[in-house]
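Structure in structure tokens, see below.
A single protein chain has been removed from this complex, and every other one stays in its place.
A, B, C, D, E, F and G are the chain letters, set down in written order, and residue numbers restart from 1 in every chain.
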Amino acid sequence: MHQHDHARLERIGMPEAVLCGTKTVDQVRAIAVELASSSNGPRLLTRLGDEQLDALPQAVLDRLDDDRTSLTAFLDGTLPERSGTVAVVAAGTSDASVATEAARTLRFSGVHCELIVDVGVAGLWRLEARLDEIRSADIVIAVAGMDAALVSVLGGLVAAPVVAVPTSVGYGVAAGGTAALHSALASCAQGVTVVNIDNGFGAACAAVRMLSLVGGGR
Amino acid sequence: MHQHDHARLERIGMPEAVLCGTKTVDQVRAIAVELASSSNGPRLLTRLGDEQLDALPQAVLDRLDDDRTSLTAFLDGTLPERSGTVAVVAAGTSDASVATEAARTLRFSGVHCELIVDVGVAGLWRLEARLDEIRSADIVIAVAGMDAALVSVLGGLVAAPVVAVPTSVGYGVAAGGTAALHSALASCAQGVTVVNIDNGFGAACAAVRMLSLVGGGR
Amino acid sequence: MHQHDHARLERIGMPEAVLCGTKTVDQVRAIAVELASSSNGPRLLTRLGDEQLDALPQAVLDRLDDDRTSLTAFLDGTLPERSGTVAVVAAGTSDASVATEAARTLRFSGVHCELIVDVGVAGLWRLEARLDEIRSADIVIAVAGMDAALVSVLGGLVAAPVVAVPTSVGYGVAAGGTAALHSALASCAQGVTVVNIDNGFGAACAAVRMLSLVGGGR
Amino acid sequence: MHQHDHARLERIGMPEAVLCGTKTVDQVRAIAVELASSSNGPRLLTRLGDEQLDALPQAVLDRLDDDRTSLTAFLDGTLPERSGTVAVVAAGTSDASVATEAARTLRFSGVHCELIVDVGVAGLWRLEARLDEIRSADIVIAVAGMDAALVSVLGGLVAAPVVAVPTSVGYGVAAGGTAALHSALASCAQGVTVVNIDNGFGAACAAVRMLSLVGGGR
Amino acid sequence: MHQHDHARLERIGMPEAVLCGTKTVDQVRAIAVELASSSNGPRLLTRLGDEQLDALPQAVLDRLDDDRTSLTAFLDGTLPERSGTVAVVAAGTSDASVATEAARTLRFSGVHCELIVDVGVAGLWRLEARLDEIRSADIVIAVAGMDAALVSVLGGLVAAPVVAVPTSVGYGVAAGGTAALHSALASCAQGVTVVNIDNGFGAACAAVRMLSLVGGGR
Amino acid sequence: MHQHDHARLERIGMPEAVLCGTKTVDQVRAIAVELASSSNGPRLLTRLGDEQLDALPQAVLDRLDDDRTSLTAFLDGTLPERSGTVAVVAAGTSDASVATEAARTLRFSGVHCELIVDVGVAGLWRLEARLDEIRSADIVIAVAGMDAALVSVLGGLVAAPVVAVPTSVGYGVAAGGTAALHSALASCAQGVTVVNIDNGFGAACAAVRMLSLVGGGR
Amino acid sequence: MHQHDHARLERIGMPEAVLCGTKTVDQVRAIAVELASSSNGPRLLTRLGDEQLDALPQAVLDRLDDDRTSLTAFLDGTLPERSGTVAVVAAGTSDASVATEAARTLRFSGVHCELIVDVGVAGLWRLEARLDEIRSADIVIAVAGMDAALVSVLGGLVAAPVVAVPTSVGYGVAAGGTAALHSALASCAQGVTVVNIDNGFGAACAAVRMLSLVGGGR
Partner (left out) sequence: MHQHDHARLERIGMPEAVLCGTKTVDQVRAIAVELASSSNGPRLLTRLGDEQLDALPQAVLDRLDDDRTSLTAFLDGTLPERSGTVAVVAAGTSDASVATEAARTLRFSGVHCELIVDVGVAGLWRLEARLDEIRSADIVIAVAGMDAALVSVLGGLVAAPVVAVPTSVGYGVAAGGTAALHSALASCAQGVTVVNIDNGFGAACAAVRMLSLVGGGR
């Protein structure tokens, strides 16, 4: 039986999310039914596969705000709005699902965000055209696969916290995302931080932690 | 001839630091002399080896605040004080040099920090005894090698931003720090971010970026 | 023709098990039929896929105790009961199939075990709530993927032998289980031992070897 | 300042050891002096390099039982004797330092052990000649580098718990010990467990945990 | 258009074989038709998938001796018989397809061989029972996955050339066969040689090269 | 005895160079003496260590143009001048030795080149300030370690051939240069080519091959 | 919404291509429709899967020149012809799809090319028979998997620029193409450059950059 960490919201300011991608269809349905019956406020499901979604009972589906690009779903709405804005900046169209996972997690967490796609550095003018918009955000999430050069360029251009999400997009040495991960970790731009490959959810959670600083820390 | 990025302070809130570890003795001396003559305010040198330090001219040494545990040196003092506090938490004695690099970089950047060492999770009570102190900080930097289990435990206990610095301390599968890096990236605690192995400097820079949010973002 | 190691039970206290996962449907059926006809006492099949199960003759199926969560099956019952108890502790729901493989192998071997799931260290209170139960066991099997931080925390809290089973659950750097494996091997808790990724069967066999010590060794 | 885990002996039956290999000469000296002054019973130092040893004050040296093959030292004697015996079996002469680290850790822990060297499987008769001796032990620690074939052969011949210590001995694909580690983890002998490369200390600690089962568990 | 190396038989004593596994269905069909029309003597096809086989024209199929365990096929019979015998020794049932690829390649090359399966070292008596048979062969091909311990044990027991074929059988660290490959390369038995993972064909070709020495070299 | 490939100059337009880094002091001296006595025109020595240099006879030294930054030496001058210019662009001071190896190889080959250092993308304005100069070259060699983001940015800004030389400069995931290599290979800028890590010599040779196209190919 | 880099043609002499392999069916259709409506001249689509192709609207299909061997398609024809010729040389039939991707990209770019297949070095005479043809080209693209020995042999025989494309063809250590990539990067033939595994497109783009040198550079 699943033992949910209901106190997490109080402890760290975010509820436990359900990562469906590593669970069976039966496990996801059982957890979703349990969460739906316990009425503990809004919940986020991530990497919810089509088959897992289809297996949910109608009563759960009725309370679900689902998005097939990011494979995320909100159960019983979203958390209250918070101060601060986040720019989610993605290098290419292929990074859209990860970028949207970050954006949806932010929306679930009550955070306003802008999604800016197709600004890879092979065409630097595209990034420069959006730079003012990016600089107006409190936090920047940079989503990029392949060489992840976007991360370093952004890190050198903005003063805000930059959280890099390497993506598994690519082939050959870029397959799986390790090349992008290592490029982001080795970034020549100082003070950039990194989350696991394809972890748009984690980058958004990091942003939520940081936004607790807005308006004065503890 | 070295081409220093003097505008970096204005652009991203931190001056360019000099990473000496990848440079020759001659290159470090030349850069230090050039910086000393250009009078552009305080500068930070990191991974300054003993041989590199000894080769600096006395005129530069006189203006240097050097620390041999962290291999950092401040040229012409530190930046003005900033709001906010950071807790640098290290799993073991062996992580001290990396943790001190983070602490010194914060001090250089005008940020108050607490250094808390020897709180590895093999003796969980040690961490619990310092938890209130850690929770009172705006940002937590978690420094750990080997299994880096400290990162996940901390991430589950505090709501503040947690930046993990995996260290290269260890042998066998832990040698070089990849095991710690992967453990930190795969952390089951949501919203933890990570910097390169042994990159105490980078974690501190990330904290400086985040502290710009204190008292209201942009 | 398969050449079964019938003397293994006498030599090392456990019969040879049949690892079906690396065999074809035809090979598994042939081995199962041969074992069923040779009447050498209870036998364990592991990683028995659905297609392999469906291809078994009814005469074999009638003598099979099958479990689809762990993909294990007992042919002709279990071994006699042994002294000692084992706690199988799993970090998350996603680790259930591996944890159940360990639990079923123990049950096959005549060993009493408790299965404790969803005690990952991101919510430390969950583990602490079950600690007395865990400490009452003679041996602890810790099943965890991702950062495997559970292994180190458990290893620091209990005096009993701890056998870690890293799982392949996860994505990015955690995919395939190497991050969990390295984390477990590098554990800062002394005296923890490790088996191959996802090898719940092997951890249970290790526990069986250890339980031969209960009541005085040789 | 070092924060020693003095309660570890009560909690898990073994005191915290000092892994000197990852510490500076100054750090080791400071910890040794602190331990020597706190009078908390016998202590074990591992991977104590020659330079670190030479830097210890005479007052500490006088209370030290040092061994240069294993680089271990006992401060203030050993723990009380325990029931049970352990066979430490090493494939070749080159594995002697790791095997001796295991044997010395056992002796420190009050456990009787036999050290059996040069029984690699390229000359199988050597192992067979010592098999009765090995089978008379409660626990077997198998130390092997290169292909670590000794681990599988031993695991198929004895019923006792077998803890494998892969060693970093070797060159080419064997350099660093990963080949031996993977071979041991993938062992075709069921129920063998593994510790980190070169971790003779950890294998001995695992044996100590297991010996708590002798004479009836909890 | 495929450019076949028709002179290879004269140059190195073996005709060029067609590795179908890396080719499309269309490519395999085109090459087979071309070979069938050129009448250059017997030809070997390896890793011929079911779909590729089914797409061959009936006129080609009529001249094909196909085997679905090894996925090999002979076009227009086999080469003339040669002196010498080879023992193909496989650790487990799961290695059967690779072992059979070696045996079939030998049969195609006119070499007599014995196939000996299920002699893994976890049950050493099984190997010892077949040892006289193995020692009577001119060359031994050892096929093993996981820890590949069979390679070292065989290499220490027989004086004949031993060619190891690591297999990709296994999971966790053994998945893909790198653990077995490294174990075989690092074998403590001197003079063992190794071919690529799962390359039963290559091991047989190596044996054919060696058999040219029987009855006096050049 | 060394068997020099004297015909290489005619065959591929460049003489064989002597890579000293993988040779012993004795081997380098013997080869240098042999080359000096055979009078076959200018020769290039690369990675000539200090100890190797010091061991050369005075008669050879007298004919040597040596450079200690790049560890290259010309024996008997340089090749005739060729048309075309190359820009060698390096991200940071730490890449200077590799960049200089490329520049010196070009000079040896009779090619005019510009060396442009410290234009890493963390300060994008530095690169933009030199862009006209870079765009005026026929070929660009981009030398960068860490994230090698310079490669992608340059590749997107210039139309000329871009040859990337990843460097081993860096620590953590960047150590050894694999992160930079993978970043360069995965570059989002189309048509960038790559040579081995730290292979400034190879990049220059590639440029020489390309310059044969200037003024009309074959 | 996709933000196409329309200025790339002017900036670097080639338009942005659409790499379909990392995009969803919906994303590819949207981009193709957008490109078709914007009338910006010829466009290249690469790695266009069958399902993606089938989902394109008939209006787009009518303007498409598609090739299923290389999975490339030209939208609205090709670029104007350029001077210079390229030889695309592939080791085996299995490399045909990658070689054809290179050849089609060249044709799209207005470059004349010869495709030469099945000249692997196991039958050296095949390569020698085509050598004059290869030497008559301005640039050589060498496509090879497995050991990629073709790259070194070619690099030693021709003076023209050689761009190596390692392919993912192969199994065991050759699976995925890393062995071929490393072999090409470590090539003993000086001045060979390399692109990412299977990146026939990239090699062709590199050739296009180089051909800008024909007839005099800048």
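Methods note: a residue touches a chain if its C-beta (ideal position, glycine included) is under 8 Å from a C-beta of that chain, and two chains touch if they have at least 3 such contacts.
What you see is a predicted model, and the numbers here were worked out from it, not measured in a lab.
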Query: When the whole complex is taken into account, which chains on show are touched by the absent chain?
result: D, E, F, G
Query: Just one of F:S168, F:Q190 or F:S212 touches the chain that is missing; which is it?
result: F:S168
- prompt: Which of G:L35, G:I116 or G:A179 sits in contact with the chain that's absent?
  reply: G:A179
Message: Using the document's contact rule, name the residues of subunit G that touch the chain not shown here.
response: 91-92, 120-124, 146-149, 151-153, 155-157, 170, 172-174, 178-190
Query: Residues of subunit F in contact with the chain that isn't shown?
result: 1-5, 7-8, 16, 19, 21-23, 27, 31, 168, 176-178, 181, 196-199
Task: Against the chain that's been left off, what residues of subunit D make contact? List them.
output: 93-94, 96, 117-119, 122-123, 125-126, 145, 169-175
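We adopt the following convention: only the chains that are shown with their structure count from here on.
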Where subunit A and subunit E overlap in contact partners, by chain label: C, G
- line: Whole-Å distance, C-alpha centre of subunit A to that of subunit F, is 42
Query: With chain centres defined as C-alpha means, what is the inter-centre distance between subunit C and subunit E in Å?
result: 35
- request: Round to the nearest whole Å and give the separation of the Cα centres of subunit F and subunit G.
  value: 26
Task: Mind pulling the residue numbers of subunit A that touch at least two other chains?
output: 8, 16, 122-123, 155-157, 170, 172-174, 178, 181, 185-186, 189-190, 196-197
- prompt: Graph of touching chains, which shape: line, ring, star, complete, other?
  reply: other
Query: Chain pairs in touch?
result: A-B, A-C, A-F, A-G, B-C, B-D, B-F, C-D, C-E, D-E, E-G, F-G
